[in-house]
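One protein chain is absent from this view; the other protein chains keep their places.
Entry: chain A
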């Protein structure tokens, strides 16, 4: 177990260092000058150069990388070029939107997907399964921005139950804030639930064909008990893998949904920073996200060990 853990940790660290180099290099290569972007079309070349100096952009590449990476080590993420506030402040403002949203969506998606998967696998090949999987297929196929807009027209424009978009901030109260996350969470959760349901179903079906399931049935265990106690637990590994991937996506890959609901989430922060060439924000936020994804993967790896005792005993 310790060896397993140490190996995972070492891989995580190496990934972080490599990612920091790749992120920095890629942003250096893409064309576009943050200073020119800020000053626009009427500014002279001298003025642009002056601003580049003020922003510290004229320093050599290696020294800028070391300065930035060194800052990261001491948890100093630098200052935004455009907003001129510490990057960490920007991230903090966005995380309080993105993290609850991701968690709610993930919870919704799990609550929907696991029962549907169980239901379908139990009725493998029968009408119920076909209908459930047809619905899941639809859930995967429908573009989420379209689905989001339909939700807005139904719940915000027609029924006026929730706002059409925006985020009032947690300072406006927990209920108004949650209300504004309600539609985006559904819009995010349903396609994820559809994927998760399909994975759960196929993993279960595979497990249900195993010999030990037949044995369990043969010794007189009711089908339901076999499904829950033996099959589901063994089918959890692919399900957990997908859940881990989905969480990473929900944290920052939700730019489209954030745009449709004009939510100030992490995805939009990164996107806006890229278009404004606010390099320091992009670099630092991407690194934070890389760290988050690695942490989630680590957790998923650990959870394998929890559901599968063989991984625990194997040294």
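Definition applied: a contact is a pair of C-beta atoms (placed from the backbone, for glycine too) under 8 Å apart; a residue touches a chain by one contact, two chains touch by 3 or more; residues count from 1.
The criterion applied here is as follows: contacts and distances are computed from a predicted model.
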| item | value |
| --- | --- |
| Protein that the absent chain corresponds to, by UniProt name, given "ABC transporter substrate-binding protein", "Glutathione transport system permease protein GsiC", "FAD-dependent oxidoreductase" or "2-oxoisovalerate dehydrogenase subunit beta" | "ABC transporter substrate-binding protein" |
| Contact residue for the chain not shown (choose from A:107, A:157, A:225 or A:306) | A:157 |
| Options A:147, A:167 or A:247, residue touching the unrepresented chain | A:167 |
| Sole residue of A:93, A:206 or A:308 that reaches the chain not shown, by the stated touch rule | A:93 |
| Chain A, residues in touch with the chain not shown (by the definition above) | 30-34, 36-45, 47, 50-51, 54, 82-85, 90, 93-94, 145, 149, 152-153, 156-157, 160, 163-167, 169, 259-265, 268-269, 272, 274-278 |
